[in-house]
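This is the structure I have questions about; it appears just below.
A single protein chain has been removed from this complex, and every other one stays in its place.
This part shows subunit A:
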């Protein structure tokens, strides 16, 4: 995920300082890993260096002085370009589950048992995400991010179900031979 573009997007709402940007990021993307403060400030400095953001001034508000940043016209254009850019569909399978099944077959292990256990772990996580998104009054960002995770876990599950069925067929063929 492009932290610089997400910060640019948050700056579109108006000037803001690093602390506030971190807080709004974590609210908007509740299922994502929270941003580290250091990452926020480093990214803001790079945006300024690249002419995509600039320092608006400082804001003390009774506490320590904070630097306010705002997006530039160049920043707005870059954000529009990035937001419309197609994310490449995953070109290859680099999935730990897939790798473990293959290795298990190669090593004469028990891939079916592994798939059952992995499936149970996926279902447990899907139950947690479903509970999060169906809490009455859950905000849209929470629902959307839970939906995103649920659909990806579901895709894994479908692959696991098909693979488990294929393993059964394979075992039957081997037994019959």
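By definition in this document, a contact is a pair of C-beta atoms (placed from the backbone, for glycine too) under 8 Å apart; a residue touches a chain by one contact, two chains touch by 3 or more; residues count from 1.
The criterion applied here is as follows: contacts and distances are computed from a predicted model.
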Omitted chain (choose from "ABC-2 type transport system permease protein", "Heme exporter protein A", "Macrolide ABC transporter ATP-binding protein" or "Cell envelope biogenesis protein TolA") - UniProt protein name: "Macrolide ABC transporter ATP-binding protein"
Touching the absent chain when the full complex is considered, from A:126, A:144 or A:167: A:126
Which of A:43, A:71 or A:118 contacts the chain that the document leaves out: A:118
Residue numbers in subunit A that touch the chain omitted from display: 113, 115-124, 126-127, 129-130, 134, 136, 150-151, 153-154, 157-158, 161, 165
